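As you look at this complex, bear in mind that one protein chain is not there, while each of the others sits in place.
A and B are the chain letters, set down in written order, and residue numbers restart from 1 in every chain.
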Amino acid sequence: MADKPRIKLPKEAAKGEIIQIKTLVSHIMESGQRKDAQGKIIPRKIINKFTCEFNGKPVFACALEPAISANPYIQFDAKVEEAGTFKFVWSDDDGTVITAEEKITIKA
Amino acid sequence: MLRRYAGLAVVIVASAWAVTCASAQETQRKGIPAPRGHVFKTIISGYEFRSKETRALQDDDLENPGFLAVERAADMWKKVDGSAGKSCASCHSDAEVSMNGVGAAMPKWDGKANKPINLEQRINICRTEHMQAQPWAFKSQELTDMTTFVRHQSRGLPVTVKTDGPMSPWFERGKKMYYTRVGQLDLACASCHEHNNGKFMRADFLSQGQTNGFPTYRLRDQRLVPLHERFEGCMFDVRAEPFKPLSDEFLALELYVAWRGIGLPVETPSVRN
Partner (left out) sequence: MKAVNRRQAFALGGGFVMLTLMPMAANAQVTNDAAKLIEKFTGGKQPSKGKISLDLPEIAENGNTVPLSIVIQSPMTADSYVKEVLVIADGNPNAGVATLAFTPLSGKAEASIRIRLATTQNVVAIAKMSDGALFTEQKTVKVTIGGCGG
C-alpha cells in the first residue's frame, strides 16, 4: 500500500489568485542503472507521470525520467477562478497510481 | 587519457573555488558557546556546514523529505502490533506530549540492562517486552521511521545527554575511540571533525561531526540514515573494519559524540549531504 503523498496549498484563495502547490511523494525512483550485489541490473521502477487537475480541467503535468531524485518533489502554481477540488495523480511504471485530492474555497 | 584529466581539472577548479567560498563564510557560521571544559569553543550544527540549497530543504516541513518517515511512523504509533494487543499509543498516548524531550536525552542509562541504551534499542525493548512484538531490524524502514518520529518530538530542544555516574566509563570509552586512529587511512574521528572542520577533504566538506540531526535525510542516499549507519560508513571510508550497529562500541561513541554537541537543538529529521 502506497504512503500518503504530502501536499501543501492554501485552504482558500481570492478569485483569480495564483497559488503555489507543493507536493512530495514517497518513491524509490529506481533508475535501472544500479546493480545488485550479484552484479545484475536492478530493473527500473519510477513514477513516470504526474498530473494535476482542478474541477476536471488540466492545470499542470509532467513526465518524469529516472534522473528525478527519489521521493519526487514537484512544486508548481495554479490560478484559482472558482471553488473546487484539485486532483493529483502519480503514475508508476508498473501501472499503479497514487492519487490525492485537496479542496479549496474562494475568499468572500 | 586526456578525457580523464579533463574531469580531474574540473574537480580541482571546483574544489579550489568552493574552498575560497567556504573560508569566506567561516566566520559567519552560527553556533552556541560551549560549556567550560568542552573541546570546542563554539558548538556548531552540521546544518551550518551545508549549502544554502540543502538548508532550504530542511527549513520547510513540506520540502523536507524526512517528514515522509514522520508521517509513516505517526500512523504506526497507533497501530496494534504483537500478541499483547497494544500499540505504542496504548501506553504512551499522544507522542507529541509523552515523547517530548525523550530523544534529546539519549543515550540513557538502563539499570536493567546495566548499560546505556539508545533510542533504537529503547523502541525494540518496548516492542519485545511490552507489546510482545518482533523487534525491528536495524536499518529497517520501520525502526528508522519510528526513531525519527520519536526524536522529532524533541525538535528544537537542546541535547541534554548525561555523562556522569554509571555513564562515566562509557563516556571515557567513547572518548578514547574518538581520538584513536583506525583503518588503512589511519584517521581518527578527531582528525577530520575536530582538527579540520570547515575544510575540504577528499572533496567532502567537513563539519564538526555533530549528531543532533540524526536520523538524517541524506541527499546521497535519498532516505533517512540512522546514526550507527553513519558511524559504520565513516569507519568504512577510512578503510577500517567497522564496529556493528547497536554494539557497545557504537553506544559508547554515540554517548561521547552527543556530549560534543551538548546544547545543540535537536533537528530531526535534518537534511544533510
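Basically, a residue touches a chain if its C-beta (ideal position, glycine included) is under 8 Å from a C-beta of that chain, and two chains touch if they have at least 3 such contacts.
The structure presented is a predicted model; accordingly, all values stated were derived computationally and were not measured.
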### Query
What are the shown chains in contact with the chain that isn't displayed?
A, B
### Query
For the full complex, which residue in A:9, A:68 or A:98 touches the chain that was left out?
A:68
### Task
Please pick, from A:9, A:78 or A:104, the residue that touches the omitted chain in the full complex.
A:78
### Message
Under the stated touch rule, tell me which residues of subunit A contact the chain that is not displayed.
### Response
18-19, 31, 33, 54, 57-70, 72-79
### Query
When the complex is taken as a whole, what residues of subunit B touch the one chain not shown?
2-3, 5-11, 14-15, 17-18, 50-51, 53-54, 56-57, 192, 201-205, 218-222, 234, 237-238, 273
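In this text, only the chains that are shown with their structure count from here on.
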## Note on the structure
subunit A residues touching subunit B in their complex are 3-4, 6-8, 22, 24, 26, 28-29, 69-71, 73
### Query
Which positions of subunit B touch subunit A when the two form their complex?
60, 62-63, 65, 67-68, 71-72, 222-223
